[in-house]
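Of the protein chains in this complex, all but one are displayed in their positions.
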Amino acid sequence: MAVHKFTPSMYHNTLGWHDAVLEIDPGDTVVTTTVDARGQDHMGERVTQRGNPQTGPFFIRGAEAGDALVVRLDELKPNRSWGFTACAVAPNVLDPGYRSVFTDDLSDCPTFDGAPFFRWAVDVAAGTTHLTEPERPLSGLRLPLDPMVGCFGVAPAGGQAISTSTSSHHGGNMDYRGFRQGTTVYFPVSAPGALFHIGDGHAVQGDGEIVGTGVEVSFDVRFTVDLIKGSSVRWPRAQDDTWLMTVGNARPLDQCVQHATTEMLNWLQTDFGLEARTAHQLLGQAVAYDVGNVFDPAYTMVCKVRRAYVEALR
Amino acid sequence: MAVHKFTPSMYHNTLGWHDAVLEIDPGDTVVTTTVDARGQDHMGERVTQRGNPQTGPFFIRGAEAGDALVVRLDELKPNRSWGFTACAVAPNVLDPGYRSVFTDDLSDCPTFDGAPFFRWAVDVAAGTTHLTEPERPLSGLRLPLDPMVGCFGVAPAGGQAISTSTSSHHGGNMDYRGFRQGTTVYFPVSAPGALFHIGDGHAVQGDGEIVGTGVEVSFDVRFTVDLIKGSSVRWPRAQDDTWLMTVGNARPLDQCVQHATTEMLNWLQTDFGLEARTAHQLLGQAVAYDVGNVFDPAYTMVCKVRRAYVEALR
Amino acid sequence: MAVHKFTPSMYHNTLGWHDAVLEIDPGDTVVTTTVDARGQDHMGERVTQRGNPQTGPFFIRGAEAGDALVVRLDELKPNRSWGFTACAVAPNVLDPGYRSVFTDDLSDCPTFDGAPFFRWAVDVAAGTTHLTEPERPLSGLRLPLDPMVGCFGVAPAGGQAISTSTSSHHGGNMDYRGFRQGTTVYFPVSAPGALFHIGDGHAVQGDGEIVGTGVEVSFDVRFTVDLIKGSSVRWPRAQDDTWLMTVGNARPLDQCVQHATTEMLNWLQTDFGLEARTAHQLLGQAVAYDVGNVFDPAYTMVCKVRRAYVEALR
Partner (left out) sequence: MAVHKFTPSMYHNTLGWHDAVLEIDPGDTVVTTTVDARGQDHMGERVTQRGNPQTGPFFIRGAEAGDALVVRLDELKPNRSWGFTACAVAPNVLDPGYRSVFTDDLSDCPTFDGAPFFRWAVDVAAGTTHLTEPERPLSGLRLPLDPMVGCFGVAPAGGQAISTSTSSHHGGNMDYRGFRQGTTVYFPVSAPGALFHIGDGHAVQGDGEIVGTGVEVSFDVRFTVDLIKGSSVRWPRAQDDTWLMTVGNARPLDQCVQHATTEMLNWLQTDFGLEARTAHQLLGQAVAYDVGNVFDPAYTMVCKVRRAYVEALR
């Protein structure tokens, strides 16, 4: 049950079978930091290349293919006073051929690698975020902070190294708002040691990350790992105080629904002992779906059911 | 502002350019009933053929192509003490080739047209519903009632008559849980008089209607209509106390997202006066998506944003 | 085996349960004409409203729900010397956000309802078509004529009337190049008399109708009908000298593949007597797919297998 304080000195832009930065045991806690999606740290220094750079990977002793890695997100806290967003809704979530007519001028925007972006204040004490640069009508609107991790997961199967711009069985860039502080996440292990990666913090984000960013920030992170040997987990699963959640990552969203719903049926039967008919009937009248990322090559959909209902049926 | 009490004597299984059953004025209220998805009324009598039979259509005087019909769902109340559900999650929302292994026996189920179904008690006074026949582990679970209308809308464009088993611009079988009492819905008018149809009440339903039914009941219905002349509405829109909602009906879900998000951008700009950049930025960090029907030929996705945010920006 | 010469005086923009224009018997032949997609006849006169107007419907005596209507396309001949095309590839078949930069000026184009179009010479004697107005680099290229019918089919199930801009089980706007002279097509009958509609001739067309038009012309048409009582046809089927073809109409194309392939497996087993394993193995190594319409709300994909292979296995 050790607590490891880890200060990253390099980052990865793929989730893969990379050399571990730290070996830990099931039950251990890691206190570390993540840089923002552009590789900027808590000081705003650009310390690595852009593209959801990942802290890690962490090697969990005893983890083998066929196990599930359990990660409790103990703390996800923005560690600087500003974030940034992109400027427009992505064309892939708008009707083909639809073109917004923007009447404003982006020349007063800050830029990064030559492209304009919007800058937001992130006020952890007040629990809010709002647009600061450039000043726009939106600047007056304070949104409640709801910090979440956009991209995290384990090394994918078969020795693959998969870009942090997409997602699959192993997790990756799922951009799901439910991956917030207090949530416990389960990943299917493929590589020895599981090789857990984490990065891409958002101070807040709309469903789907439809502008291609949340309010992108660097984070102070604390997480605790555990291991389930010989698990039935095939897609990421999660739970918080209220919900059981299963995640499908694919395209189109219909396929995400298929993966997430099948995984939920399996979870309810294998781990909670519900008979098949009960699981089907329960989902029929009580399932909920949330939308994760709809910006990347793979989209994300989450299937949810209330823990209280499942507990009542065990 | 008349109140019309209307007792239906026939029903339609398409939304189309049918002869109106009643002519009403903008501002008028209609008090009527709907039968359940199988054509059974408040007494459980089968009074018409199955397939989401529709009460109506109602002709709204003054409505022309290019207008929006406004329908406030004043009351949606189950008017009998039982409903029914189907028995299994549909294969189109499960992984291709996945087969649930049901260990129970459906021979103790009630049947309809030879097929087994499940029967639920609908207790309006207690505000709950639960499985009664056949007795199963799920029978002990009381779900809170959340009545909603599954299928409603106006006559589609170009003289079409479209089955109540699907949906499009005109509405139809959207099975969205947000279409509950108190919600106001906007439909694009194509036919003279708009020709409003309504049916397919659910006492409760999981997202997506993934077993192909909610808890299917007959309803006492009260709704009030209004008209927006020369509207920008192209897809169904709605609002309740908290949310603005736009609806996309298509396949795959990705295309629903495109329709609903584009419609929301148009609504925010045309009707609420937000400039394009503000609308994009607001959605980026504050949009939410809900899943409607994922069972029918056309699926449904809903794009939402909080009214309070939009009001603050006008 | 009568031959009916029929001169249309009105047209439909939906395929539906419309009053029949002519009653015929199985075995009969109809000689008639179709107008082009904009309602222009062999003289170029606009005789009805745009949108793939249909000649018919024809009532085939004895046809009932559950039968298959057999239509042999005896002749499909452009009956005037010009056609027209739209000007650009549709955004739904290009990458989201992709914008072609057109450097030419369309002010020298002919117009229709205010929109520019391109005019092509249709030379039936020479068997070619080429762009004539406006003069462009493409004008020098003569394409071989390959006349085909874009939109045809029967009345859809359940009393529906479905726009000629889309397709489903009943046929409709499939824009498949294989629907050419000499091909025999099978449609599932839903309405008494089947109610066969036909229109939307193309002198030639690229796969998918990706600019939204072929070279659109009016046609002289001759077809012969027959009936299969109690058929297994659920989706349009066809055959020519070389191929057996089954058609899936839906979105996305993946779903078209599912419908068409399932229909082919059923056809091979039910009508040609192949055992399931043989049908699967044959398709595995010998199936071919063609793309029909990828422009409309519903797309079209065709599954094919060589008749010679199937005959060898009977």
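Labels for the chains are A, B and C, by order of writing; each one numbers its residues from 1.
Simple rule for what comes next: contacts are C-beta pairs under 8 Å (C-beta built on N, C-alpha and C of every residue); 3 or more make two chains touch, one makes a residue touch a chain.
None of these values were measured; they are calculated from a predicted model.
**Student:** Out of C:121, C:162 or C:210, point to the residue that touches the absent chain in the complete complex.
**Tutor:** C:210
**Student:** By the contact criterion defined above, which parts of chain A meet the unshown chain? Give residue numbers in ascending order.
**Tutor:** Within chain A, the residues that touch the unshown chain are 13-14, 16, 51, 157-163, 168, 250-252, 255, 297.
**Student:** What chain C residues would touch the chain not displayed?
**Tutor:** Within chain C, the residues that touch the unshown chain are 85-89, 92-96, 98, 100-104, 118, 129, 131, 136-138, 140-141, 143, 204-208, 210-211, 213-215, 251-254, 257-259, 261-262, 265, 274-278, 280-291, 294, 299, 301, 309, 312-313.
**Student:** Suppose we count only contacts with the excluded chain; which residues of chain B make the list?
**Tutor:** Missing-chain contacts on chain B: residues 90-92, 94, 96-97, 99, 252.
Note that in this section only the chains that are shown with their structure count from here on.
**Student:** Validating interface symmetry: for the copies chain A and chain B, is the fraction of residue numbers used by both over half? Same or different.
**Tutor:** Because over half of the interface numbers appear in both copies, chain B and chain A meet with the same residues.
**Student:** Just how far, in Å, is the C-alpha centre of chain C from the one of chain A?
**Tutor:** Between these chains, centre-to-centre, one finds 47 Å.
**Student:** Whole-Å distance, chain A centre to chain B centre, using C-alpha means?
**Tutor:** 32
**Student:** Can you pull out the residues of chain A that are in contact with at least two other chains?
**Tutor:** 92, 94, 96, 252
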